[in-house]
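Apart from one protein chain that is not included, each protein chain of the complex appears where it belongs.
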Amino acid sequence: MGETEFAVIGGGLVGMAVAFGLQRAGRRVTVFDEGDVAFRASRGNFGLVWVQGKGVKMPDYARWSRLSAALWPEFAAELQEETGLDVELRQPGGFDICLTDEELATAQARLEDLRARLDGDYPFEVLGHDSLKKRLPAIGPKIAGAIHGPEDGHANPLYLLRALTSAFTRRGGRIVNGATVREIAALSSGFRIGAAPGWRAEKVVLCAGLGNARLAPMAGLAAPVKPNRGQVLICERTETFLSYPTAQIRQTGEGSVQIGDSKEYVGLDDGTTPQVMAAMAKRAIRIFPLLESLRVVRAWGALRVMSPDGHPIYAQSRTHPGATLVTCHSGVTLAAGHALRLAPWIAGGPPPVPYLETFGAERFAFSPAA
Amino acid sequence: MPNASLFRRLPDPKRRTVAITFEDRTVQAREGDSVAAAMLAAGMVTARRTPVGGAHRGPYCMMGVCFDCLVEIDGTPNRQACMVEVREGMRVRPMTGAPGLGKAPAHD
Partner (left out) sequence: MTENVPLIVIGAGPAGLCAAAEATSAGVQTLLLDEQSAPGGQIYRAMGHTGQQGRAILGADYTRGESLMQVLESGLLDYRPGAGVWQVTPEREVYFTIAGKARTLRAERLVLATGAMERPMPFPGWTLPGVMGAGAAQVLLKSSGLVPDGGVVLAGSGPLLFLVAGQILNAGGRIAALVETTPRGNLARALPYLPAMARKPSYLTKGLALLAQIRRAKVPHYRGAHGLTACGRDRVEALGFTLGVRAHELPCQVLLLHQGVTPNLQITRALGLAHDWQPLARSWRPRLDAWGCSEIEGIAVAGDGGGILGAQASAHQGRLAGLQAAFQLGKLSQAERDAKAGPIRRALAVERAARPFLDRLFRPAEEFLNPPDETLVCRCEEVTAGQIRGYVALGCLGPNQTKAFGRPGMGPCQGRLCGSTVSEIIARARGVDMQEVGAYRIRPPIKPVTLAEMAAMDET
């Protein structure tokens, strides 16, 4: 059917960032993506470019998230220059709002622990109710406080996906759409993508989100990822009332208010859909009471791609040279790192950071979830 | 902008007249009218300016599907004028762009 140097399986935020990065590094890349309806975390996510709280159990993940967040401005500028699209990146610092004193204390303890493990190089600030109210005047009376992370921000994830797609194709990358890849076979040199005759690729990068779990073993890799449902409520546009992103609520560039929850440990995803929606609406009103009469125009449920420890997996196959696995939960935050640092490594360069091995799949070998 | 000759009313002695204000203008509506019907009867075709491009829009479907008739009613923004019945003394304003927050919730 066709030939390519790199086959990237999956055209979500992870796949497109890697594909764009590879094409930018002078490689010939073909992306294989599914049709109109598929599990796409890239379209259901919350749009945070978020640092605080990431890597509490794996300081290298904190380092990697901070590196990507720091690369984001040049990444966004490059995309805008190439495509004319503004992905609405804003990094004014963000707040993780804690409803109770207990939540606030827990969050503080976690971050202090992380700061210690990073030799003190980890900026954040703990705000009680009154100091938070000075920064976010709309905050409700029953909110204990928040953690402020100066490096946090947000972007428009849909424009990001479109900009990546557009920049990738402008640089000569190819996208094969409506092609659910169910089979990858190692050839004497390179890989066959899809059922025979399929495509021939010298190298393959698995960026298929939840689909990686099935595909990885075919390329000598392991991707023990599981779905984890998250829901997002989207409210009508309103005048700007919130100039900073928070981990729970953000106002987008065009004025819509999004309510979601990026704090996995809150465990909101257990209930049935209407209950989760009600709980989210209740929390949102408690955080910003003036939202009470704002209308929800859409709701989303999206499946997060979760590895057993919630951290990314970056791995190259020992048995199948040329096969790489890239999977993570925070595809927006890490997009800059994936495009500008990880892709050159996949293209054959040196590891971008000395700790890249930490993200290998070996860490799950003895984990019961693997 | 109002043009009083767009629509003509058929007489209906059983229905009372209801006065509402649209911006600063008092409009005589009829019991049972939707707010959108009252506006059109008074020759006003524009309900709002869009938050996206600032374009003028007015009622299109009159059955609650298009959301182009959005107005502010008694302080509550973004209400569908075609789905709300007029009440004596109701205050209606056009929507201009995105609404602000902190208005009274809808209870009618």
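As written, the chains take the letters A and B, and residue 1 is the first residue of each chain.
Basically, a residue touches a chain if its C-beta (ideal position, glycine included) is under 8 Å from a C-beta of that chain, and two chains touch if they have at least 3 such contacts.
Being a predicted model, the structure only gives us computed values, none of them experimental.
Only one residue in the set A:28, A:162, A:229 or A:320 touches the chain that does not appear here, and it is A:162. Residue A:291 is the one among A:132, A:291 or A:361 that touches the chain not shown. Where chain A meets the omitted chain, the residues involved are 11, 33, 35-37, 40, 42-43, 158, 161-162, 165-166, 169, 175, 177-178, 233-236, 259, 272-275, 277-279, 281-282, 284-285, 291-301. If you put the missing chain back, the residues of chain B touching it would be 1, 3, 5-12, 14-15, 30, 32-34, 37-38, 40-41, 45-47, 50, 52-53, 55-68, 70, 78, 82-83, 85, 105-108.
The rule we apply is simple: only the chains that are shown with their structure count from here on.
With each centre defined as the average position of its C-alpha atoms, the distance from chain A to chain B rounds to 44 Å. Looking at the complex, you find that chain A touches chain B at residues 138, 236-239, 241, 254-255, 290-295. On chain B, the positions that touch chain A within their shared complex are 51-52, 76, 78, 98-106.
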